[in-house]
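Below is one structure, written out as structure tokens; the observations come after it.
Here the complex is missing a single protein chain, while all its other protein chains stay put.
Each chain gets a letter, A and B, in the order it is written, and its residues are counted from 1.
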Amino acid sequence: MSTRNDIGSTLVNHWQRGVPVDSKTVMTPVLLFCAALAAIGLTLAVVRFLSPLGPFSGMNDAYAWGIWKTFNVMTLTALGSGPLAVGMAAWVFNRHKLHVVMRTALVSGFLFYATGLVALGFDVGRAWNLYNILLPWRWNLHSAMFEIAFCMPTYCSIFLAFECLPMVLERFYYTRTDATKAFLRRIAPRLRRIYPFAITGAYILPLMHQSSLGGLMLLAGDKVYSLWQTPMLPLLYLLAAGLCGLGFVTVALCLGCLRYRRPLDISILSELGSLLSWVCFGFVALQCTDLAVRGQIAVAFRLDRMSALLLLQIAMILAPAIALRNKIARETPHTLVDMSILACLGGMFYRFIPTTIAFHPANRATYFPSTPEFLMASGYIALGALAVALAVNYFAVLPGDLEEWNHMFRRVRRSEPRVGGAQ
Amino acid sequence: MSTAMNRRQALLGIFGLGGTVAGAIAAPAAGMEHPAHPVAAPDAVAMLYDNTICTGCKACMPACNEANGLPADTSLSPGIWDTPSDLNSKTKNIIKLYEGDSGAPDFAFVKRQCMHCLDPACVAGCPFGSLEKNQWGAVTWNPSRCIGCRYCEVACPFDVPKFQWDKWDPRIVKCEFCYEQRLKENRQPACTEVCPTHAVIFGRRSDLLAEAKQRIASSPGKYFENRVYGEYEAGGTQVLYLSKVSFQKIGLPKLGTTSLGHYATKVTSVIYKWLSGPILVAVLLGAVIKRNWNRHEAESAELEKRTGLPEQL
Partner (left out) sequence: MLGILSNSAKSLENIDDRLMQCGVSRRAFLQFCSSLMVAAPFGLSITDKRTPEEVAASIGKVIRPPVVWLHFQDCTGCTETLLRPSHPDLGDLILNVISLEYHETLMAGSGRQAEQSLTDAVTKYPGKYVCVVEGSIPTRDQGVYMKLAGRPAMEVLQDVGGKAAAIIAIGSCASWGGIPSADPAPTGAVGVADLLPSKAIINLPGCPPNPYTLLGVVLQFAADGTLPELDHERRPKFAYDRDIHEHCPRRPHFDAGRFVRQFGDQGHREGWCLYEMGCKGPDTHAGCSTRHFNEIPDVWPIGIGAPCIGCTEKSIAFRVPMFQVIQIHTTAEPPLTYAPIVAPQGKVSPIATGLVGLAAGALAGAGYMASRKFSDKPRDDSVPGADPGRPDSDKANPESGPRE
């Protein structure tokens, strides 16, 4: 459904539905590289599982958490909070335009979470005791770590997975037998009835665990440098998740259009940019107010290493906030992409700093990931990237123009013709 | 339709309000778990270490190793001496030396091990209660519950718990007051038993606090700041220190008087009491989403009728 526009008035809605991507070869050299990296990472992970943690990582008793926890989980799941941020905007705050980009948000979010959970699974030292998660009398309800250990897998495997179900069922509907079609038509109403409750849960749970991720560092007390240690940590981590989620969805959409040769939809992107700008403002306002209330303004301007880090991090989030308030800037692809990337990096930076860079245990200790540790972390990320690329090829995820698609899906085996088609 | 919506919304609103009220009432009770100022149980035990008496003989180190079945840490000497440079996966108790700032011939020993805090941060953070505060206040580790997440290492302000990085079946290694092998058999821990000069002694916390204060009173100026470290630090600990030099110089961190568990759960204990916070938000969000969902469904149905395209969720 496109509307012709006059120059300067309404914009064309190029994004009307999720449409599978039509690339000649799915496994491009870049994706093959990702696959190789993922294979290396996962192999190392399995080997690590069968051996002590020491040789495989640069972690030590002072820095007991390495990049798997602090980056793959605490930082990357912020980028994976697209479903939370975009979803709440669409379903709670009635931003109807954003429904069409939900699938992109969901796929990327699901894969960030899934790979993050894989990283977490291979990071714990006594994984055979994970069954304790099923024994309620052993739960320490005061522990942020418990909250995350319970909430995150539940969210990812139940709620996010459920939200991703429609796109998978859609492919089945159009590519499988009539019996399948009939079955799906029968269960569709039931799924629809559950859907609003599912997405309510899908927003409550990340609200809880994204803030708990911030709550983790509360217990570390003064080991986290004063510029970052605050009772506001949970709320700040949550806002950071929000802005990273919005930012990443924007970037993912734009990169998807770049890679798969689709036109942009400026009105939707502008909407995302505007939301991003507000969340960034909210974040910076909260962080600065918190610094002032705790009497840390002087420390923030000392211009030593920590202070410089803080000012850089605030700048990385404030700049997009200001820039994207301007309508013209939001509607300029280049600016929007740059500012979104900057916001994502700023948010990631904020989430990572208190766990590692501004984490000073009492001893003279250093931490840097070891080579196997880094390869594993990269492997998980590469796996996620590969999965996203495959998803946009085989499912209707990336938004596009309606006319180009008649519900044909590409087959798994390259040589076979496309299948499907609306009846 | 709209009236029904309003009625339902009203009902949900009442539930939400009720939930908030319940939460508010229940909130003070939440503070019980991590009070602002923990109080030691009457039978709480403690160790008192006085570095004006300690000669640095390190008898407590092999005694500890032996009582706990730990090997010597000979990594820094060519396989000969037990010379750990810090607490580690083979060392639950260590004597360290502060050698004075250059110029001033000042030195002091310090005995480091688990502080057995009254409200331990490690216990507050452990997801499945593997670390727990046991009888007499000893903080012990339970292998059947630990998943090896190492949150205890991040949380402890004294950097005490150590992880066995070189073992496939890694344990958390830290002083447990010889709980299983000695406390339960009415014996004092190995280190306090073996100390030849009684620099470190074991007893009831209240008694040892009194003893420490008595030592301070009878020799004013001998002990740093005329006070006992651990009386209030991090809410109070069950290892007390008397030192002739500044506590920070011997590596004891400067800490406030509230426990980390209290600081970390101040807000969340209110919000999550009986899950009132999440339930309230769920109810509110659910109401809004359901209403928006119904409208979205209506619009999609209409769109499908017009264009033949089913809705893409």
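The rule is simple: a residue touches a chain if its C-beta (ideal position, glycine included) is under 8 Å from a C-beta of that chain, and two chains touch if they have at least 3 such contacts.
Computed from a prediction, not measured in an experiment: that's the story for all the values here.
Here the missing chain is touched by one residue of A:17, A:48, A:99 or A:262, and it is A:262.
Which of A:44, A:148 or A:254 touches the hidden chain is settled by the complete complex: it is A:254. Those residues of chain A that touch the chain absent from the view are 4-7, 11-12, 14, 58, 60-63, 254-255, 257-258, 261-266, 328, 331-338, 341, 362-371, 373-375, 378. Chain B meets the missing chain through residues 55-57, 76-78, 80-81, 83-86, 94-99, 107, 109-110, 249-251.
Heads up, the rule we're going with is that only the chains that are shown with their structure count from here on.
Computed from the mean C-alpha positions, the centre of chain A lies at a distance of 31 Å from the centre of chain B. For chain B in complex with chain A, the touching residues are 33-34, 86-89, 121, 124-129, 143-151, 153-155, 157-159, 162-170, 251, 253-255, 260-261, 263-269, 272, 278, 281-282, 285-286, 288-290, 292-293, 296-297, 307-309, 312-313. Chain A makes touch with chain B in their complex at residues 1, 17-18, 50-55, 59-62, 64-65, 91-92, 94, 96, 99-100, 102-103, 123-127, 129-130, 132-133, 138-146, 149, 163, 166-167, 170, 192, 195-197, 199-201, 203-204, 207-208, 215-216, 218-223, 231, 234, 361-363, 396, 402, 422.
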